[in-house]
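Sharing a structure, written as structure tokens. Questions coming.
Apart from one protein chain that is not included, each protein chain of the complex appears where it belongs.
Each chain carries a letter (A and B) given by its place in the written order, and its residues are counted from 1.
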Amino acid sequence: MDWALPPNYSTHGVVIDQLFWIIFWLTAAAFVLVEGGLLWFIFKYRSREGQKAHYTHGSNKLEVIWTAIPVLVFAVLGAYSGTKWAEIKNASGFPPDALQFQVVGKQFEWNITYPGIDRQLGTADDFTVLNQFHFPVNEDIVVNLESEDVIHSFFIPELRVKSDAVPGMVIPVWFDSRQAGEFQIACAELCGLGHYRMRASVTVHETADYEAWLASQATAQ
Amino acid sequence: MATMIAEATGQAILTEEHKQSFLRKYIFSTDHKVIAIQFLFLTLFFLMIGGFLAMMMRYQIAWPDQPIPLGGIFPESMVASGYILPEFYNSLVTMHGSIMVFLAIMPMLVGVYANYLIPLQLGAHDMAFPRLNMYSFWIMIPAGILTLSSFFVIGGAAGAGWTLYAPLSARPDLTGVALGQQMWLASVVLIGLSSIFGSLNYITTVINMRAPGMTWFRMPLTVWALFITAILGLLAMPVLSAAGIMLLFDQTIGTSFFLPEGGGQPLLWQHLFWFFGHPEVYILILPAMGFTSEILAVGSRKPIFGYKAMVWAIISIAFLGFIVWGHHMFQSGMNPALGLTFTISTLFIAVPSAIKTFNWMGTMWRGNLKLHTPMLFAIGFVAMFAIGGLSGIFMASTPVDIYIHDTYFIVAHIHYVLFGGSLFALFGAIYFWYPKMFGRMMNETLGKIHFWLTLIFFNLVFFPMHGLGMVGMMRRIYDASGYRHLEGIADTNALITWSAFALYASGFLFAFNFFWSLWRGKKAADNPWDATTLEWQTPSPPKHGNWAEVPVVYHGPHEYSHPGVTDKDWLAQNERPDVPSPAGGH
Partner (left out) sequence: MAHAAAAARAPERGLDVYTQKVGMWVFLCSEVMFFAGLIGSYVILRFGASDSWGQPGEVLNVPVTAVNTFILICSSVTMVKAFAAAEADDQKGIKLYLFLTFLMGAMFLGIQAYEYTELILHGEWQGSHGFTPQAGLYGATFFTMTGFHGFHVFLGVVCLGWAFKRSLAGEWGPKNTHGLEVLGLYWHFVDLVWIILFTIVYLI
């Protein structure tokens, strides 16, 4: 196993991976500081003959320093995370011309409803396919997540997208893929005894191929 | 409540060493020390059970296509022709979490040590309400029986995860588990009641029963931590009880609080659960921080670095702990605008934990470190808790959480906090207070071996899980094959499972040491660690009523290596009023 995030193909994924690695290096520094410090202290101050501990109740100056530094770091990290989060998740900011799909989770399958050739959900040419999600590359995709029974979670690792599907709610999720390819939807929320096998295939087509696939489905319907 | 009113009429006050029947003295005892020891045996038993469930899970994850050894001894409803069934796997996941949280770690932290230490460290004869205290233990027994027997009822034990997300947990037809889930809920309501009785006792005792001179800022940090923990338990557990009862009604009498078909809201369950659940996380870590502070001061022969900062850190963690619950729900479909609020509060709750970590290091700095077993576990706690704390920052950053939520990264994080944190500190506490509890020392060599095995195998089990999470392995999956992004993790999972077996086995080394020392351990002195707090200034084990004469306190709790004391490197809280010491803090 490689200690790595899987290759990323989505626009949001760039931000997510970048933040992941920023936090990774920040925490790695803190990790070295703390663990290294502990090891150093264990070695340096281990009890020896005639050694006496230094009597102190602490230092206000140090307390202020090591309170202020995390506060500053976290404030910056929080503000940056919050901004990016709002860009990714706030439905009011989703591109209005995004291609919309409806995805309904159900023990233990994903039902994907396609907008058809007219690119509009809720029209006559919509059709539903079980456990197969096809969409075009380089296009904004909005999936309206629903569930028929329990809570599922819609997870495509390579596209860095994850959101719960909750019965009684419609949850819009925005993402894209910048490269054609084959991926999988996994269910990330325990949903019953078939949770582990609740997966669907994801095919990201070049635009022309997507249209061809749509046409083939239209004739099959 | 009736008990409290009865006790208010002044019927039950002890202190005198009266003749008691065996039953009153060891079984239905109201002595806080006996109750603590009862809790200790109970929780060690459940720790073993919870661990065993984890071993079965690990086998399944590592070798999903191989039958489990001795699978034949299990009923067909759990293991069919040698293979663990997926529904049984879900029960294992659920019950491992539930048992560890509600029947092992939480009652071990508070049931054992709040009970044992609060009166002893404060110089009180017993708890404020001894009979209520006894009930808080005995309520745990039916709760434990319900939990264990739920495995054997039709449909098996609860299988919706320890977080019990509705509607999976609310509609029996979705899991096939009906009675098991209801027994789980009944058990948790009982545990809640026990915990509320306990908290009530601890809080009242700390507020009003401190020995003369034991001012707020002379209380040992353990007591501070346990006191704040009790407040968290008091305020959080009732919310879980209310939610649990509503869920039980959904299951049994056909209401629909959490079922969308009847207008209910699945997310309401999550809000209620995590409103309890996040304070619960701190219930599980604050006492561990208290023990660690105590043991680090004793082992370093130094006062706690920044005692007051530590106290304020505990208090602010408790306060912030009530307003961060939403960070468990970033991907739940909750209004994303709430995400920012919860990110900020979550990142800020990391600050007091950072302060505590730095102060622990400050305590060790220029110390005279005695690396005995309790001290090793305390240092181990700081080292492991730091990793758990740092990995939490990934989740607090909402965009990153999109990817790592519900993956093994979370599993790694929670275990670094709960095992590397709470359980390391608990091992330290057991080794440390064992001589006071039982009058004998645990074997030091075995203790050290136990520490190193635990440290090594713990990290071999849980550190690679960060990697599994990065690769994208989902939590709670019975079989990872069939996922393209999860190809190539089999070796890692096998390594983790072998290490988990070794980790579990090293627990038996501890158990052997524990029971062997009960009879064969070296006789313990009253104060074997040269410690300053009050519990060490009375015989090991203390008699009924704790003190022949109530101690008077003159000093802060951790006066080690005081320059005004030359004959030894410690100054007990109740000795030498002629030696001036800072009034706590700086």
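Everything that follows uses one rule, which is that a residue touches a chain if its C-beta (ideal position, glycine included) is under 8 Å from a C-beta of that chain, and two chains touch if they have at least 3 such contacts.
Values in this document were obtained by computation on a predicted structure and should not be read as measured data.
K.L.:
Wait, the hidden chain, what does it touch out of the ones we have here?
P.N.:
By the stated touch criterion, the chain not on view contacts B.
K.L.:
Touching the left-out chain: which of B:Ile68, B:Val153, B:Met209 or B:Val565?
P.N.:
B:Met209
K.L.:
Please identify which residue in B:Leu120, B:Met246 or B:Ala572 touches the non-displayed chain.
P.N.:
Counting the whole complex, the residue in contact with the absent chain is B:Met246.
K.L.:
Out of B:Ile37, B:Ile84 or B:Ala128, which is the one that touches the chain we can't see?
P.N.:
Of the candidates B:Ile37, B:Ile84 or B:Ala128, B:Ala128 is in touch with the missing chain.
K.L.:
Out of B:Thr43, B:Thr94, B:Ser199 or B:Ser422, which touches the unshown chain?
P.N.:
Only one listed residue reaches the unshown chain, and that is B:Ser199.
K.L.:
In the full complex, which of B:Gln265, B:Asn493 or B:Thr532 touches the chain missing from this view?
P.N.:
If we include the chain that is not displayed, B:Gln265 is the one touching it.
K.L.:
State which residues belonging to subunit B touch the missing partner chain.
P.N.:
So the residues of subunit B touching the unseen chain are 1-2, 4-10, 128-129, 196, 199-201, 203-204, 206-216, 234-239, 241-243, 245-246, 249, 253-257, 262-265, 268, 271-272, 275, 550, 552-555, 577-578, 580-581, 583.
Please note the rule applied: only the chains that are shown with their structure count from here on.
K.L.:
Quick one: subunit A and subunit B, Cα centre-to-centre, how many Å?
P.N.:
Comparing mean C-alpha positions, subunit B is 31 Å from subunit A.
K.L.:
Write out the stretch or stretches of subunit B touching subunit A in their complex.
P.N.:
85-87, 90, 93, 159-161, 165, 167-168, 171, 174-176, 260, 265-267, 300-307, 309, 331-333, 336-337, 339-340, 343-344, 347-348, 350-351, 354-355, 357-359, 361-362, 364-371, 379, 382-383, 386-387, 390-391, 393-394, 396-400, 402-403, 405-407, 464, 467-468, 470-472, 474-480, 482-485, 488-489, 491-492, 560-563, 569, 582, 585-586
K.L.:
Which residues of subunit A touch subunit B once you look at their complex with the stated criterion?
P.N.:
Going through subunit A, the ones touching subunit B are 1-6, 12-13, 15-16, 19-20, 23-24, 26-27, 30-31, 34-35, 37-38, 41-42, 45-47, 51-60, 62-63, 66-67, 70-71, 74-75, 77-78, 81-82, 84-86, 88-91, 107, 145, 149-151, 153, 155, 157-158, 160-169, 171, 182-184, 186-197, 199.
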